[in-house]
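Below you will find the structure I want to go over with you.
Here the complex is missing one protein chain, while the rest keep their positions.
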Amino acid sequence: MIELKDVSYGYGGSDLLSGVSLSLQPGSFHFLTGPSGSGKTTFLRLCYLDLMATAGRVELFGQPARKMTRDDIAHARRRIGVVHQDCQFLDHLPVSQNVALPLEVAGRPENPADLEELLAWVGLAERADALPPELSGGERQRAALARAVIMSPDVVLADEPTGNVDWEMSLRLLSLLVELNRMGKAILIATHDLNLIRAAKKQVSARVLRIRDRQLQLAGADL
Amino acid sequence: MIELKDVSYGYGGSDLLSGVSLSLQPGSFHFLTGPSGSGKTTFLRLCYLDLMATAGRVELFGQPARKMTRDDIAHARRRIGVVHQDCQFLDHLPVSQNVALPLEVAGRPENPADLEELLAWVGLAERADALPPELSGGERQRAALARAVIMSPDVVLADEPTGNVDWEMSLRLLSLLVELNRMGKAILIATHDLNLIRAAKKQVSARVLRIRDRQLQLAGADL
Amino acid sequence: MRGAGLLAAVLYPRADRVVPPSGHTARLTIFTAAAMAFLAVFALALSLATGRLAERWASELARTATVRVSAPQGQVETQLRAALEVLRTTPGVASARVLDEAEERALLEPWFGPDLPLDTLPIPKLIEVIEGEPGIDAEGLRLRLRAEAPGAVLDDHTRWRQPLVKAADRLRMLGLVAIVLIAGATAAMITLAANSALAANGQVIRVLRLVGARDSYIARAFVRQFTLRAFAGALAGTVLGVAAIAFLPDAETAGNFLTGLGFRGAEWLWPLAIAPLAAVVAFVATRVAAFRVLRSLT
Partner (left out) sequence: MRGAGLLAAVLYPRADRVVPPSGHTARLTIFTAAAMAFLAVFALALSLATGRLAERWASELARTATVRVSAPQGQVETQLRAALEVLRTTPGVASARVLDEAEERALLEPWFGPDLPLDTLPIPKLIEVIEGEPGIDAEGLRLRLRAEAPGAVLDDHTRWRQPLVKAADRLRMLGLVAIVLIAGATAAMITLAANSALAANGQVIRVLRLVGARDSYIARAFVRQFTLRAFAGALAGTVLGVAAIAFLPDAETAGNFLTGLGFRGAEWLWPLAIAPLAAVVAFVATRVAAFRVLRSLT
């Protein structure tokens, strides 16, 4: 559903990623690791066209990125759930409305029961009416994950979604993503948390990718 | 140096923390854990007077918080290095100037060699001239930690300082804090990362606190 | 799409919620629109009043001149006829008429009292000249009169009022210039305020783009808010300005040289145009600014 072929990218200076390829197929589960500053976030941004590859081909749902208009990109993003590393919200709307925002923007009706269930799953049932600036760091990440999955998107791209939550909550969030994966969605998680990767491998057949020397490599069996 | 006695705090509603006491002495090393949303960040904010306790006594460097003027608080903060969970910077100044900001604000001369060494230690030597919005998540955390320790403050309060960095870098940052601790500084780190706590315990005699049921408890031997 | 935008922007309030409802920039926009509308009302009133003034003065002058014919007893009739003939063939003269005795008496009364023995006096005859459009060429007429009726002297005494009309016209121009300046400054300020609101709401825009909102959806929310704010502000400013002018001490009582600063009849429609104009400016400014900002993001 998301296809990168020989993609390169650099912020002005030398290339950060060069000749990177990846194909996210329905039902696939990927982890992305690599040292801090190696380009994980950059890679994810290339996937949802927040950045445009300087070389190579990117395809979203069969459409080549270069041929997509701004509206095409907006529509494609409705099929991609993104969890940013620094979770941003509409600070003037309560958590529940922020989580439901993708539905609102797409003009889809929201089902209050579904929303409640999702909020309860990520442990935000009691904070549903709080404003985002009143959330704790972990609560923000959970709200961001809830927002990313509420449309039940075809692809979920999550950037360090468990960096600020405790281990129990990490497993809970992981199981949500595993559940989606079993429904055929493609999942890609950038993380430093090796324990999380190990826990996931017990539940699904996840592939672990590692950025090294500007390349995407399959990580060894040590994980 | 920071003393909390029977401190309570709640955001408007019911108390989040009640009757909490802690004394940060020179050379002490504390970890603060607890589930996401339990009040770790709140506790740290009480320590550097970003929040004012609704009950109980807070003392900073021997001064009771209630008697401190705004300028007193500003001066006290120069002796406390804080790493926020969401690291904020002056986005228009390069990383090096952001890291040196506490010196600038205190009117102290900055030593370029020291600054360079510190930046190299946290792995930001090559990003010294970048603007904060151009940093990766982990780079931001490292810059925030560098800013917190540049004045070699008497107390370092760090909120989840390794949430976005890889394991090797986490150890590197930890060793920086251990080094400071050996120089007699008090260190308090809020974190979910149990591996980090275990690693620290091998180097210093750290006490692990846990927030549970609005109370601060000493964590068991499982850590 | 562009045309439908205005309608959609006004009728579609749902997208509004995604933009923070208020804030300092909002207050700034509303206040700016109000203050500028207030000033515009004054400039408009000044312009209209001086326009009226110029018109009144011009019409009061009635564009008249006088030819005085004084000659030895026997020649008066001949010279009078000659002067009238000259005037008849002078371009710019609408009509020329010899004043009768009663009229001359009325004219002289302030100087000589009512009992003047007109018939026994060698009083000159007076010809009242009404100018047409364009006016007469006074110098040319003087030359011709000197040739054909040496006893006739042209006194275009009405000219002394001409500068008044010019002055009023200049004031009106000044008022118009002020209106143009105010309108321009308002447009620029609203544009800058819109830009600074958009810049301040960078996070809102990023979040909306992230969850798949189309540019038009995002722009709509901002455009609608700004249009409403500019409209509301300008409306308030206009109402205040009109009220201030209505409660101004009435000039009419101070002598009718200057007409009141208020609005008369259909002139009341002018201030009504201010708020919609401000709204249109805000609509265009915000829309352009919004799409510019949006296009700078991926």
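Which chain is which? They are A, B and C, in the order written, and residues in each are numbered from 1.
Throughout what follows, a contact is a pair of C-beta atoms (placed from the backbone, for glycine too) under 8 Å apart; a residue touches a chain by one contact, two chains touch by 3 or more.
What you are looking at is a predicted structure, and each value in this text was computed from that prediction instead of being measured.
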| item | value |
| --- | --- |
| Neighbouring shown chains of the undisplayed chain, as defined at the top | B, C |
| Residue among B:92, B:182 or B:212 touching the omitted chain | B:92 |
| Residues in chain C touching the chain absent from view | 23-25, 27-28, 31-32, 35-36, 38-39, 42, 46, 68, 70, 107-108, 110-113, 115-117, 121-124, 153, 155, 157, 162-164, 166-167, 170-171, 174, 177-178, 181-182, 185, 188-189, 192-193, 195-196, 198-200, 251, 254-258, 261 |
| Hidden partner chain, residues of chain B it touches | 49-52, 70-71, 73-78, 82, 84, 88-93, 97, 101-102, 104-106, 147 |
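Everything that follows uses one rule, which is that only the chains that are shown with their structure count from here on.
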| item | value |
| --- | --- |
| Steps in the shortest chain-to-chain touch route ending at chain B and beginning at chain A | 1 |
| Innermost chain, taking as reference the mean of every protein Cα atom displayed | A |
| Whole-Å gap between the CA centroids of chain A and chain B | 29 |
| Intercentroid distance (Cα basis), chain C paired with chain A, Å | 63 |
